[in-house]
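Missing here: one protein chain of the complex. Every other protein chain is in place.
Our next item is chain A:
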Amino acid sequence: MNDVKAITVDHLTKKFGNFTAVDNISFEVKKGEIFGFLGANGAGKTTAMRMLCGLSIPSSGNATVAGFDVYHQTEKIKKNIGYMSQKFSLYEDLTVKENIRFYAGIYGKSNEFIKNKTGVVIKDLHLEKEANKLVKSLPLGWKQKLAFSVAIFHEPEIVFLDEPTGGVDPVTRREFWNLIYEAAATGITVFVTTHYMDEAEYCNRVCIMVDGRIDAMDTPQQLKKACDAASMDEVFLKLARKALRSDT
């Protein structure tokens, strides 16, 4: 892993009125890294991620994504990232192929690129039979895998995944993580928020947010050692128990 920074965050803060959703956080993510962003509901994970995606302007602090500033260069950031949100984000009334074509098209990919890569992706996902079926007819796990493939179809530098495996069965979650590893191996930086602590173990590094602040940040192994815990689950419980904010 080289030392090129994909994301740098420096004293980033987001306030909504009197409420500080993200409180002065700083961290860096290296290129090709799988960076896990953990925290209870309402800890500020999604708000932080939205600022990095250019969807929300920070109240103070600095951050760059793929080398671009989150205040002034949001359009450039958007060209260089992929995003997959909590909510399922493909069009259910379009077919698998049409969804791929649409998202690739709006990222400015050429017809030839789209055509060639669509074949590869559909084959990788074993969706050959479903390629011309409406997305709404697919099971949830397949949809999520497809959504991830669509999010990285245009070969972004960084992909943001906001609780991508919510409601997905363990087997499909495992397959989903295989896709994430494959993407990381091609040099895509993966920034992922999750509730599942077994998934946290798959990350190169994790950071745990409590009440809008970063409470711990390290590799899963180091965190377990520091907290004298057997699993990430224990680490998380020990840290998250300190939270003052209630579940939103």
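The criterion applied here is as follows: contacts are C-beta pairs under 8 Å (C-beta built on N, C-alpha and C of every residue); 3 or more make two chains touch, one makes a residue touch a chain; residues count from 1.
Note that in this section contacts and distances are computed from a predicted model.
Missing chain, UniProt protein name: "ABC transporter permease", from among "TetR family transcriptional regulator", "Membrane protein", "ABC transporter permease" or "TonB-dependent receptor plug domain-containing protein". Of the listed positions A:69, A:98 or A:218, the one in contact with the omitted chain in the full complex is A:98. Considering the whole complex, the residue from A:12, A:53 or A:235 that touches the absent chain is A:53. Against the chain not shown here, chain A presents residues 53-57, 74-75, 78-79, 81, 83, 85, 87-94, 98, 101-103, 105-108, 160.
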